[in-house]
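One protein chain is absent from this view; the other protein chains keep their places.
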Amino acid sequence: MRTPIAYFLVTSGLLFAIGTVGVLIRKNALLIFMSIELQLNAVNLSLIAFSRMHGSLNGQVLAFFSMVVAAAEVVVGLAIIVSVYRRTGSVSVDDVRELRG
Amino acid sequence: MLPTPKLDFLPVLPELILAGAGIVTLLYEALAPRASRATHLGLSLVGLAAAAGASIALWDRTGDPTVLAGAIQADRLAVVARVIIISVAAVGLLLGTHYYDRSGDERRGEFYPLVLFATTGMTLIVAAADLIVVFLALEILSLSLYVLTGMSRRGQATEASMKYFLLGAFASAFFLYGVAMAYGATGTTKIAGIAHALAGQTGGQALALVALGFLAIGFGFKVSAVPFHMWTPDVYQGAPTPVTAFMAAATKVAAFGALIRVLDVSFQPLAWDWMPVIWALAAASVVVGSVLAIAQSDVKRMLAYSSIAHAGFVLTGLTAANQDGIRAALFYLIAYAMMTLGSFGVVMLVSVRGEERTSLASYSGLGRRQPLLAGLMALFMLSLAGIPPTAGFIAKVGVFGAAIRAGHWQLALVGVVSSVAAAFFYLRVVVLMYMQEPQGEEQEEDRSPLPRLALAVPAILTLVLGVFPQMLLGVLDKASVLRW
Partner (left out) sequence: MLRDYLPVVLLAALAVAFAVASMTASRLLGPNRPDPVKLSAYECGNEPIRLPKGEKFGVKFYVVAMLFIIFDIETIFLFPWAVTFRTLGLFGLVEMAIFIGLVFVAYVYVWKKGGLDWAEGQGPASVREARAAAEADLGEAARAR
């Protein structure tokens, strides 16, 4: 018996929502970043599910690209967060307040 | 054997040249024992010139509207947007070379490849005919800009870089989810394919609307429209000034180029659904940007809020959802790119080394100390305020006209009222420069000729487009026809 596609889409929507809430309520830059990664992976899941639903490969191709992009984002993002940490000794977005706003 | 796709690389030649120039400068930086800024600059400018030539050569291209299996659009909109972005990048590189020479910072040779890669992403995004390519181009330009923002010893730059990165990545996730939903709703990621699928269906387009919403959030962040503008002031203030100049001017052109395609091609069948959304974004950006700019005491922050307001004016043009609106938006983008580039360039020269003098107070008496710089700044401020005979005035008339002809006269009214309020803080700078005595003791001034020469380009264009707009409007008439 095949699992209905809708289940995957619901799971993906839930994961994306959890990631979104995580970004909005977390104060630690690393945790915010992890929530963003969760969002991206949620999107990958729905891409694969849609790809199955339409029987076309486009979605899977896009999922491949999004994985590589996510890895590139990890590298750049962590480099930035590490340099902030080395400068201020904290990665809380509340402590980083040299700029107003 | 699978059929080999027909390969027509000419329409992506500008991107290939730009990426190639980026790789050459990167290898030069890595392999040359004593890489010099002058060589870097020379290599990059040659690359930019070649890319500009390659894109202008595409103007009279006939044949398939899309190439490379429907991934790249070969139309005149792409040509115009590319030429603007490449010119902005060239001026940005000249300003940046001067900035790092003066600021006594480390060598920062990576500035050149990063600007070139960001430019590649920006030109690719305006030529993309597939949402996958749009996403990839968006990431190429964003990742380069995150790093460029942090390219300074100052703590502010690192902090700005982190904020930009976190919010930018958040926006990318929304954008990608939007792409996924558009794919789910229509079974394709091609910009034109989505339009065909949506036009064929009747009713039940909930998923497509959600996709549109998510894409709008993603684009809203990139063009810094209210309510997705929170990062803009911090990032524009914290980033090194030449980087701010480059990203404020070029990113907006690139993101709007892609937004025009997505709205006026992909989601054209749903135009009546997205129009109110864009209407609201435009009104909010214009009002919030203009009002908050008044309260700023730092000139970079003030220009950041002004850029938010200008994003709103471009969106005003787009609410027309027709060729008229696209043409007005394109003209506005060109005028905006020139005056923003120019004013940040002046800001860089006024602060002498690094970011010493960016408060509004340091502009008092500039007219006496540095008449040429003050004159340039006054010209850009008048243009940003939309006062004739500058490009900013013609541009504002254009977008308001397009909005009124499409029946959005209320939005045009909001825009006009906000422009009047905004004129206050632009003119305040002019008043400070000419009607106040210089404050404090004599300080070192930056009188180098090269960056002034670079700033002549946006200054001349701002004036010429204000006096003879017909020259450009004829070109834009042809560029605003979307072929798909």
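As written, the chain order gives the labels A and B, with residue 1 at the start of each chain.
Heads up, the rule we're going with is that contacts are C-beta pairs under 8 Å (C-beta built on N, C-alpha and C of every residue); 3 or more make two chains touch, one makes a residue touch a chain.
Just so we're clear, the structure is a prediction, and the values are computed from it rather than from any experiment.
All shown chains touched by the missing chain in the whole complex, by label: A, B.
Residues touching the missing chain, restricted to chain B, are 1-2, 4, 23, 26-27, 29-31, 184-185, 201, 204-208, 210 (touch as defined at the top). Contact between chain A and the unshown chain involves residues 6, 9-10, 13-14, 16-18, 20-21, 25, 64, 67-68, 71-72, 74-75, 78-79, 82, 85-86, 89.
In this text, only the chains that are shown with their structure count from here on.
With each centre defined as the average position of its C-alpha atoms, the distance from chain A to chain B rounds to 26 Å. By the touch criterion stated above, chain A contacts chain B in their complex at residues 9, 16, 19, 23, 29, 32-33, 36, 39-40, 42-43, 46-47, 50-51, 53-54, 56, 58-59, 61-62, 65-66, 69, 72-73, 76-77, 79-81, 83-84, 87-88, 93, 96, 98-101.
Listing the residues of chain B that touch chain A in their complex gives 132, 135-136, 139, 143, 146-147, 150, 155-156, 158-163, 165-166, 169-170, 172-174, 176-177, 179-181, 183-184, 187-189, 230, 233-234, 237-238, 301.
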